[in-house]
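I am attaching a structure below and will ask some questions about it afterwards.
As you look at this complex, bear in mind that one protein chain is not there, while each of the others sits in place.
For chain A:
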Amino acid sequence: MSRSLSPTWPNRIFGKLKGLQIYALISAALSLSIVLTIIVTLFVQSGPVLLAENSGLMSTSWNPDKGQFGVLPMLFGSVFVMIIAVSVAFPLGLLAAVYIAETRSSRLRRLIKFFLEMLVGIPSIVYGLIGVAHLNIWVADIFDLQSGRVILTAGILLGIMILPTFLTLTEDAISAIPTKFRENAKSLGLYRHEVFFSVILPQAKTGIAGAGLLALGRALGETMAVMLVIGSLDRLPSPLFNPLSSGQTITSKLGREVAESAFGSVHFSALVFMSLILVSITVILTITSRYLFRKTPENV
């Protein structure tokens, strides 16, 4: 059909490629170049702090005015908050997914999933405000603290935020197991829990792991909600695994300080270096979850 159209300028340049193809090609190239630009920028901008003397990157003290840029408290905070979030979200999400997928009708399942997916779309600042208004005060009351702006609050809030993502993907993974497996297992005389543990779970587990990794990625990257409730203290908790002390994550540190640092300064560079660490972790998580997802469905 398109051969009958008169040649337009893109055809003259790109030969036989049609307009739409060129458009798609340009889009793909743009996306790729954006990713590359980000990564190259992060590396280049990290330079000054890596070259600076006595910047103490792997120390615990952060004081830009004295040229000290210890990222350990932030790195530790990010990982600690992520672990709390995961231990809140994963058991809840997994059990809820099993309940929805294995025991409820498909109509109810669709309804529940509709609301869950709506939860995924709520802006994180809204969760943050709820955290400041309620969660923060509950945590302070329960543990008799002077302020609920602590690592635990941030972890719980983040757990609530990643729960819908994890739940809905886990539920997908479980529901994707063909009915014939269930029926065969039942016809062999297995109980319902035996069907689940010895037939469904082994097949769905890569999908579940993938869901977990995606949720982890979201937990690591979350900024606003965490920033509002974590207390912004650039110090390792004492004792180290005390979730009831204030802390700082990489993202909350960036959120607080990036506007305060002059572009191109060592201070700015140290902030970029922290984002580089964060991006590296999320890239590894994404690649791993990609790999798991690819292996999931039919070929088991």
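Going forward, a contact is a pair of C-beta atoms (placed from the backbone, for glycine too) under 8 Å apart; a residue touches a chain by one contact, two chains touch by 3 or more; residues count from 1.
The rule we apply is simple: contacts and distances are computed from a predicted model.
Of "ATP synthase subunit a", "ABC transporter", "Ring-1,2-phenylacetyl-CoA epoxidase subunit PaaA" or "Cysteine desulfurase activator ATPase", only "ABC transporter" is the UniProt protein name of the chain excluded from the display. If you put the hidden chain back, the residue from A:L50, A:V79, A:V132 or A:L201 that touches it is A:V132. When the omitted chain is restored, the residue from A:R109, A:R182 or A:R256 that touches it is A:R256. Taking the complete complex into account, residues 8-10, 63-66, 132, 136-137, 140, 146-149, 231-234, 245-246, 256-257, 259-263, 265 of chain A touch the chain not shown.
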